[in-house]
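Only one protein chain is missing from this complex, and each of the others stays in its spot.
This part shows chain A:
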């Protein structure tokens, strides 16, 4: 309270001084006459600018302090009076002055606007915020219109109005945007019950849904809908007709469920599309569009994943790599403020307690190397075990696949032999993850890091799954390709025979064409591959949902209701409730997405299925998690950047890009189905388009660009660029580390210095405290200048610095709250400078209350 009074008095005195100095300037001008007029005006300018700035500063400072309302208003009124009076007096004699006035006002208005826009970042009470906001708004309102004159004024007013409208529009748009974020409430609810790690899975799911929605729009808008609207209708040609032999059963549910029959010959699959170069009255180039969309699906996905990774990397701060603050972080950041569920809270309390105990034990035993060695040994052991497991299962998969290839050549093999690969794969998938988890318990990582390891290991296991699947598929494709060669001849022969027969009949009219259902077909390997992917996706969906239903929901019901009549406590004992399996769910999502990426080229409808799947699983899993799961035993917070998920996704994306690229570049497309039929390779569609639709020189340019002589240097250049950028990044990192080290050293040094000082000479320390702000006052040269102008008599640097420090320091402490506690030594020994210099005129400064900065505070810049 004392400070406040003090300060306000100080401010008053300042303004008085300002006025005095200005008067002086005026007098000077009058006496010097006209010649000095220009100079005088300039001086006046400076004189005026300085005090207003000063006033502004003091105003801001005042805002920083806790007082509010009336005083501020008075102050502002005074300001305004000042400025208006000076404006009226000035505008009478010179025009340039009013210009100055204007720029100044403009500056002020800008500042107010800035204040308005950063209002929400201020740590003030709402009442204060509101009042300050209102003031600032009123100020802007009042002076905005007054700026500029004549034509400029109108323009300015118009501009301001537009700006205001724009702000309003932006705000409305933001409101709208946040309303459009789906499932925000649902995810928040899950978060509050299970902590942020479970919620991170749902956020990832939502993100995937967004990406898939874009892919869906791309494929449906540019491929499927044009084909349905403008392409040839169903039944017009062989590839769009169900063959005669299948027609009887084509509508049966069991057939449709296998994606045969009518579904197979629909726009959902590759084979349905015609190789006609343009379709419809728009001359839409469908094959070209099909190819480009197939590529841009990958392009877009890559872009999105990498962008989001980069975004996350920017956001994560240092990622906790320096372990200077183990205990501090545990103390201040271990509580998850999102928890709103007593059970989770209990778990959290327990986990915090154990983590404290653990680190205490670590701390106590850190001197003994035994423990570290043991832990290292255990970690190495665990990794060796897991690598053995992975190698073993890899070999098992390889072995089984080999066997299945021999089985496939044999006739009448049993059910087990036929399904051996699938059985082995699912058994591995069932037993390996728990095994890994058991082994991972040896490592004793923090659960967040443990989750990453677990994810990586299961990922490696699942890669085997992918490998067998692709291998089987490639075998299938090769077989179909071989078959195709035979069928091709048969088809040609049939058509020829039909033609001949019709010609032989002697009819001169057009021969009755063969019914499209009767034409012999090739196997169309692309559609087969597409069907395979769709089947896999659908079965995956079903398995996931059934697992959730049985493994979580039924189990929960059983535990809950049978518990009343059971011999032991089911809830606490063996079956208990299920925890939400984060790693399994994330990996399932990632692999499913890989399937979608691979399959969408051969089955454009696959993305639609996936969108539906993600939509339903969002609701279903949210429900399942809330109804039948319990929070993790060790609740942990997910770090904000879930770049690990993204990394997995990127890897899968790359892996799924490879087979598709391979088929596009080096396998011949089927001769009688799909948009690329009749071409040697799929990519020829681009060459065709360029040759036929573009002027000649484009084709020439293209042929030059496609020249290996140009591509190889381009790749080389890119490699070099990557190398260079990498080197630069490394250098920056090194510099960063160096700086960190320097800072650390400085800190240590400072600590030592202070330790010594405190014991040796309190007087010296006080001097130092007064002098340290001088370094800072360099960063406020204007302020120092202001001081110079307002008090030309006083030239003592110490005094000035002291003043600057007071101006800098006291509002800061005032703003931080009521308690203003200088350290005791300041009280004990008077700083010598204050005693020597007389206080300001009109500024009674109480002796016993030095306004110097609190030593602990002096270093920090005022932040608010």
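The rule we apply is simple: a contact is a pair of C-beta atoms (placed from the backbone, for glycine too) under 8 Å apart; a residue touches a chain by one contact, two chains touch by 3 or more; residues count from 1.
Heads up, the rule we're going with is that contacts and distances are computed from a predicted model.
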Next on the checklist: Suppose you had to identify the omitted chain by its UniProt name; would it be "CIB3 protein", "Mitotic spindle checkpoint protein MAD1", "Proteasome subunit beta" or "DNA repair protein RAD51 homolog 4"?
Outcome noted: "CIB3 protein"
Next on the checklist: If I consider the whole complex, including the chain that's not displayed, which of A:230, A:352, A:442 or A:460 touches that chain?
Outcome noted: A:352
Checklist outcome for this item: Contact with the hidden chain, among A:178, A:254, A:314 or A:666, goes to A:178
Checklist entry - Among A:282, A:331 or A:739, which one is in touch with the chain left out? => result A:331
Item to check | Residues of chain A (touch criterion as defined above) contacting the omitted chain | outcome: 116, 119-121, 123, 125-127, 129-130, 133-134, 171, 174-175, 178-179, 192, 316-320, 322, 324-329, 331-335, 337, 339-342, 344-345, 349, 352-353, 356-357, 360, 363, 637, 639-640, 747, 750-751, 754-755, 813, 816-819, 821, 823, 855-857, 859-860, 863-864
